[in-house]
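All protein chains but one are shown at their positions in the complex.
Right after this comes chain A.
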Amino acid sequence: MTDLAFDVAHLLGALVLTLSFALLYQRRLTTAINVVAMQAATLAAAAAWQAVTRDSPHLFATAAIALIFKAAAVPLLLHWLIRRLNISGTVEPVFGVTLTMGLGVGITGLAILLVLPITAGETLLLREDLAFALAVTLIGPLLMIARRNAVIQVVGFMSMENGLILAAVGVKGMPLVVEASVAFSVMIATFIFGVFFFHIRERFDSLDVSRLEEMQGERHG
């Protein structure tokens, strides 16, 4: 693989991870949605670049799925939901942004230390892509833990899924049907989340998921 091909792939992979950190930093709901859309678009670019350099046209389909569904359709839907439900713009984190970002850096280090030894002997790009992908996949749930807002839960979920696709892009021979079904399940999940928004909004007059604990009946501790 030429230097340029590697540099661009490295750039795009690292950009996806950096956008994950941008999500952790972000307090505004609409901007968080835009950032995750940007992440999906970067992912699409990464997939397309792989398709060009590795001469595997089926990755173009992956790129198209990422671009159409995750960079356009789902974010538009979320924006529409926010306007429709009149949700306020800022989300207060459960714990401090600095702590969350510190945890994010820890996760990234962990992912790298974990992936590099077990992929010894593979191509450089694959090892790097897998390390970044694992980090992105783990930062998604971290975001879901660190915010109580239901919309951010969807954003974290989508970011996690971006990580999975990034891993799939790096690995040779990932069947397209798997990617398509993952993308489809994200779409379905977003719809379910949408319905769920309406319901918890109706019941609690808020999108704070910690209110759901009231539904557990008796609380321990």
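Note that in this section contacts are C-beta pairs under 8 Å (C-beta built on N, C-alpha and C of every residue); 3 or more make two chains touch, one makes a residue touch a chain; residues count from 1.
Operating definition for what follows: contacts and distances are computed from a predicted model.
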Options "Acyl-CoA dehydrogenase", "ABC transporter permease", "(Fe-S)-binding protein" or "Formate hydrogenlyase": UniProt name of the undisplayed chain: "Formate hydrogenlyase"
Chain not shown: contacting residue from A:L15, A:A61 or A:M187: A:L15
Listed residues A:M38, A:I112, A:I145 or A:M187, member touching the removed chain: A:I112
Among A:A64, A:V94, A:L124 or A:I192, residue touching the chain not depicted: A:L124
Chain A, residues in touch with the chain not shown (by the definition above): 3-4, 7-8, 10-11, 14-15, 17-18, 21, 25, 96-98, 101, 104-105, 108-109, 112, 116, 124, 127-128, 131
